[in-house]
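Omission of a single protein chain aside, the complex is shown with its protein chains in their original locations.
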Amino acid sequence: MTIDTQQALFGFALRLGDTSLVLGHRLSEWCGHAPELEEDIALTNIALDLVGHARLWLSLAGEAEGQGRDEDRLAYRRDVFDYRNHLLVEQPNRDFGHTIVRQFLHDAWAVELYERLATSPDAGVAGIAAKALKEVRYHVQHSAEWVIRLGDGTAVSHAKTQEALDRLWPYTGEMFEADAASSALAAAGIAPALADLRATWAARVADTVAEATLTRPADGWMHKGGLRGEHSEHLGYLLAEMQFLPRAYPDAVW
Amino acid sequence: MTIDTQQALFGFALRLGDTSLVLGHRLSEWCGHAPELEEDIALTNIALDLVGHARLWLSLAGEAEGQGRDEDRLAYRRDVFDYRNHLLVEQPNRDFGHTIVRQFLHDAWAVELYERLATSPDAGVAGIAAKALKEVRYHVQHSAEWVIRLGDGTAVSHAKTQEALDRLWPYTGEMFEADAASSALAAAGIAPALADLRATWAARVADTVAEATLTRPADGWMHKGGLRGEHSEHLGYLLAEMQFLPRAYPDAVW
Amino acid sequence: TDNDIRFQERIDAEEKIEPRDWMPDGYRRTLVRQIAQHAHSEIVGMLPEGNWITRAPSLRRKVALLAKVQDEGGHGLYLYSAAETLGVSRDELVEQLLAGKAKYSSIFNYPTLTWADIGAIGWLVDGAAIMNQVPLCRCSYGPYARAMIRVCREESFHQRQGYELMLALANGTAEQKRMAQDALNRWWWPSLMMFGPSDDQSAHSAQNMAWKIKRFSNDELRQRFVDATVPQAEFLGLTIPDPDLRLNAETGHYEFGAIDWSEFNEILKGNGPCNRERLEARRKAWDEGAWVREAATAHAAKRAQRHLKNVG
Partner (left out) sequence: TDNDIRFQERIDAEEKIEPRDWMPDGYRRTLVRQIAQHAHSEIVGMLPEGNWITRAPSLRRKVALLAKVQDEGGHGLYLYSAAETLGVSRDELVEQLLAGKAKYSSIFNYPTLTWADIGAIGWLVDGAAIMNQVPLCRCSYGPYARAMIRVCREESFHQRQGYELMLALANGTAEQKRMAQDALNRWWWPSLMMFGPSDDQSAHSAQNMAWKIKRFSNDELRQRFVDATVPQAEFLGLTIPDPDLRLNAETGHYEFGAIDWSEFNEILKGNGPCNRERLEARRKAWDEGAWVREAATAHAAKRAQRHLKNVG
């Protein structure tokens, strides 16, 4: 399937916007409930950044689509099968270890992607990426430090973190999976081929995991589906909660 | 405030319908997750009965109101401040002990109420109550037996059940609280004065609690608000989940 | 041995084998495995459908779904009881399930993503289950055959209900029709896989046929299912996601495309979308319920003690 650049921009921005939004939502669930006050503030801050990135990507998606859908229309009026986020980010928080590992696996990918997108010839894409890059660099530093602290902390924290890593690893393949949109943008030189991010991502992950005294899981079978709207059972509940007000009061402006 | 009988019927049926629906929803959250298979089936069965009662009451409410709202319109298109259920039944499941104690405190009330409503001169009310009574008699037997089993089981189960009883007790006052609707129906001889149910309710509860070797909490300050739509923070999440589909697809018939 | 010969004669004469009758170890083992797997499937199968009870779009549909999932729990009960007649306890079987040592139907490792999946499960998954199960009503082992009669009666009610749900969606708004088609797209191939590998790949078949535990081959049952289901899809106005599907006018059967068994095999290895969630949910229920079961046991013992004292 070939698609034109505007369609590709729409699909790609939706993927990034949805992924940021859903991950931001998951982090925001920690607000008021984190293990210590500094971390409560940090997680809320990262959630804030991610929702901010979602706004930019979804606005860009709406423009590329050209059907008059704005960020809120896209965020609040699509059901699960139209969401294009990676399955990784919709996984539930479980404990702080799962939250941090999920975050690190994502952040390490986001920083690689945004570094490349920041030099995209598409001004819209480059602008968002350059803005987000500064924040994402802080995110990956924060989550990597915690992976190390938890992995190389106590026996309990080591075990919990290894379990989280094993559990979430099969969700990492999707971040490098090409779809029609990302392939078209890669062909047009607007975005990198996602497969090309894998080597540097893997190296960063390997370094951090080693420093954390954890064992990197073997690659193998990977979950798929987010890119074609086939999500886990978790996303429906997340959207029911997130979208309640705009759905219940369709005529309201907030 | 005096209201006419139709208005009173609307308010009273709404209170009973919402209370049944919300409690049925909470029980249904156990489906597939109960401590043993027999109990999984029993809780699901009771949930089914309660949702069934909700359908009858909400249909009656819609007729009494005379504005064309049917059971689904009432169940799915009202936000928290229009829900009239008792706060007791919206309390989260927590553990099986809380679920059973919540159920018993409600069932012991429902059986007293339905026994009286079954002889109401209002044929609609009497018909629903007579049908529900058979089921509610089974419910209270089931929940009372479990209260006894858990209270007079192990030290652990005793402690958990006492804790649940202490925690939920302040939510029992509302079941006997008169509002404009219940007062008007009592004055018209259609329903009992709710305060009159208290003595037999309290006697049944005292018996079961004693047999369960538990301590009946002292009466004291009681939670209020459900009857005027001032709920706990739990109900909003419950409704967001329950109402998702009709809100997201407002034109659909299912 | 003589026993074996007499046993096979009884089977051939369509006599029912009962719990106290002599039976070959292999027969007993096969039945325990199959009945347990079937019971586990009912219990695990409560989860994907239970996932939509709190979100059913009307109270009528909510009540129907509650009743259906309750029935599945009931089927689990009969089937565990049937297995117990073969000398194994329910707790043992449950432990095998929770330890990941026992199988259950792979179909329940797929997620239910929209309301239409509830319809698709009723129509396709229950439909396929019935094709498999109706012949089991004539299974040589009496308790299993009798349990299956009851199960099949309820399942066919569920199947009709699922179809009716799909019909409402297919006749509904464009969004509802899209939901229905999407569900069919996701559940079609997994439903075909429910009949198991092709006959030439399938071990034990011949022996199970001889023992009349199995009466039709996997491929025969699969073909029956396709033949029954394709016209139903047409009536719904939905498209079966198989470009190779066509009616063979000579045979009267629908020919269908090649099944991708690699997905099925991955799920068997534990790599399905929900394998982990399903077992975790069952384990959590079991572990968090331990204090409740212990309380019930302790209370029953106290009560028996008091009773003895009173009558003694």
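Labels A, B and C are assigned to the chains in the order they are written; within every chain, residues are numbered from 1.
Everything below uses one rule, namely that a contact is a pair of C-beta atoms (placed from the backbone, for glycine too) under 8 Å apart; a residue touches a chain by one contact, two chains touch by 3 or more.
For clarity, every value in this text was computed on a predicted model and none was experimentally measured.
**Q** What shown chains come into contact with the chain that's not displayed?
**A** So, spelled out: the chain left out of view touches A, B.
**Q** Pick from B:His139, B:His231 or B:Arg247: which residue touches the chain that isn't shown?
**A** B:His231
**Q** So one chain is hidden, and I want to know which residue out of A:Leu9, A:Leu23 or A:Ala47 touches that hidden chain in the complete assembly.
**A** Per the contact definition at the top, the residue touching the missing chain is A:Ala47.
**Q** To test your reading of the contact rule: which positions on chain B touch the chain that is missing from view?
**A** 79-81, 167, 170, 220-221, 223, 225, 230-233, 236, 240
**Q** Residues of chain A in contact with the chain that isn't shown?
**A** Per the touch rule, chain A residues meeting the hidden chain are 21, 25, 28-29, 31-41, 44-45, 47-48, 51-52, 54-55, 58, 71-72, 75-76, 95-97, 148-150, 152-154, 156-157, 160, 241-242, 244-246, 249, 251-254.
Heads up, the rule we're going with is that only the chains that are shown with their structure count from here on.
**Q** Graph of touching chains, which shape: line, ring, star, complete, other?
**A** complete
**Q** Could you put a whole-Å number on the gap between the CA centroids of chain A and chain C?
**A** Taking the mean C-alpha position of each chain, the two centres sit 37 Å apart.
**Q** Indicate the whole-number Å distance between the mean C-alpha point of chain A and the mean C-alpha point of chain B.
**A** Inter-chain centre distance comes to 42 Å.
**Q** Enumerate the residues of chain B that touch no fewer than two other chains.
**A** 241, 244
**Q** Tell me, which residues of chain C touch at least two other chains?
**A** If we look for residues of chain C contacting two or more partner chains, we find 55.
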